[in-house]
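Every protein chain of the complex appears in place save one, which is left out.
Labels for the chains are A, B and C, by order of writing; each one numbers its residues from 1.
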């Protein structure tokens, strides 16, 4: 996954909220805290704000906020992941677990988040392996995080291409993807009318 | 039809058509499988295009029903597939990373080690202009004052040279260092002739370019 | 105001990765308008920082939001540009009206410019050695046989083959044609390979 300025998936990851404590007063920005009724946001207030904003404010000199770890990266959850990462439903818990983790790991000075991320990723690889050849793909996909699902989907696609190749004689020339998809969508829209 | 002895751009060295074809095939396969754009092989492509043209003229002299006609046509369509796919793959990479490719290419042109053909280079420059024009037209010219800049450094995407690739060693290469990013310990491996590996592209990028390994 | 609208836009296009949605002119306009509002607020408060120093942090927060909005808008547009490029390869240089409608005027302009650049490149291929170009949108699949049997899916009309023969492509008619001459029609969904 490209981690660049124009990447939509990176933008969606950085839209995830992280807990922060404001270190300075912020006049007129009370709306950032849903429970705040004042016009101004006071120093010391703890609020969940999107990662992009948190990163930008904490990288100022002096920092404007102190970023805290989201709960899935804290010790309680780390213990669960370290015990058996494969039992966790990441789709429910944190669908951008690895991507968000990469950003927030630096706020954990002891480096334990980094270790958990790496171990979790390694352990859960076999879930992708088995989901990609599973006959019950809906259930196999369920506990996977967003990027794990993407990876499984592309593995399934190559699995399918291979088994088609093994079964078929010749490759048929087919309608281009975009053409076919637009036609499918048009048909669906017509049916809805 | 006689076997062709092809004379490449007036150089002394003579090279047969089947060698040209093998070179193109290898370049195509490497281009498809490497994350970065590789030095062009326009000499080989043009040579093969000439060969195709020559062959097509000869086919036209044969009776339509002649078995040889369909055999030659089949071979030509196989070669055309490789050439088209090779050139198309390069265009895709050029479009994808055009900012960085143009920058690198400017330096390479100075040192005479260009990776792109003149046509490709022109295509890349035009492509970047088109992108810039569209983004300015639609967004940048409309947003508030200090947001209007086309920030070329942010827009630039780079090929991931750390991506993992499969390779087969064409000859034995000793002492490939698998650098460790985390300060633990670098590892050193040998690629014996015929052996196959998966590792980061950047460790063997030079070996792809000088033909000591083949991506698979 | 802080990038929520623009995220809806991106989520929409992320959901339909395989197709192009209608260009969302209205939403883009609203987002740009909001950026102007933020910008004005910032201008006013920046001038007032001499009296109230803590306004400075507020200005910085808004500036981050402006940058964020810009990034999201560019990503939205760039993503569509990539899809529009694919249209050129799959439909050719003339878009069917129902697809054309999905593009804004500026995007159609981008499509035409992309198309022209590509055409110029392809036309120049092999010119030194007497070629008049190579069409890279053909020969997309490894060739398997010289001729294939196809079913015509629409009333298309006449098709002139390289050898001068003219055939009528009528809906539900089947033909045995040279692969090289019908692959574009297959890609456009006019013919279907049966074998």
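Structure notes:
Here is the rule we go by: contacts are C-beta pairs under 8 Å (C-beta built on N, C-alpha and C of every residue); 3 or more make two chains touch, one makes a residue touch a chain.
Here, contacts and distances are computed from a predicted model.
For the chain that does not appear here, its UniProt entry gives the protein name "DNA replication complex GINS protein PSF2", which is one of "DNA replication complex GINS protein PSF2", "Trafficking protein particle complex subunit BET3", "PIGC acetylglucosaminyltransferase" or "EKC/KEOPS complex subunit CGI121".
Note on the chain not shown: across the whole complex it touches A, B, C.
Note that of B:29, B:42 or B:96, the residue touching the chain absent from this view is B:29. Annotation: of C:20, C:59, C:81 or C:102, C:59 touches the absent chain (contact as defined above). Seen from chain C, the chain kept out of the figure touches residues 42-43, 46, 59-60, 63-64, 67-68, 71, 141-142, 145.
Touching the omitted chain from chain B are residues 1-3, 17-18, 21, 25, 29, 32-33, 48, 51-52, 55, 67-68, 70-72, 74-76, 78-79, 81, 145-146, 148, 154, 160, 162-166, 178, 181-182, 187, 189, 194-200, 216. Considering the complete assembly, chain A touches the hidden chain via residues 1, 3, 5, 14, 51-52, 55-56, 58-60, 98, 101-103, 105-106, 111, 113-114, 117-118, 121-123, 125-126, 128-129, 132-133, 147, 151, 154-155, 158-159, 161-162, 164-166, 169, 171.
The working rule: only the chains that are shown with their structure count from here on.
Pairs B-C and A-B differ in how many C-beta pairs touch across them, and the larger number is found at B-C. Separating the CA-averaged centres of chain A and chain B is a span of 34 Å. Of all residues in chain C, those touching 2 or more other chains are 67, 71, 74, 78, 141-142, 145, 179, listed in ascending order.
Those residues of chain A in touch with two or more other chains are numbered 5-6.
In the complex of the two chains, the chain A residues touching chain B come out as 2, 4-6.
Residues 28, 32, 35-36, 38-39, 66-67, 69-71, 73-74, 77-78, 81, 85, 104, 106-107, 109-110, 113-114, 117-118, 120-121, 124-126, 128-131, 134, 136, 138-143, 145-146, 179-180 of chain C touch chain B in their complex.
On the side of chain A, the complex with chain C involves touching residues 5-9, 11-12, 15, 24-29, 32, 50, 52-53, 56-57, 60, 64, 170-183, 185-186.
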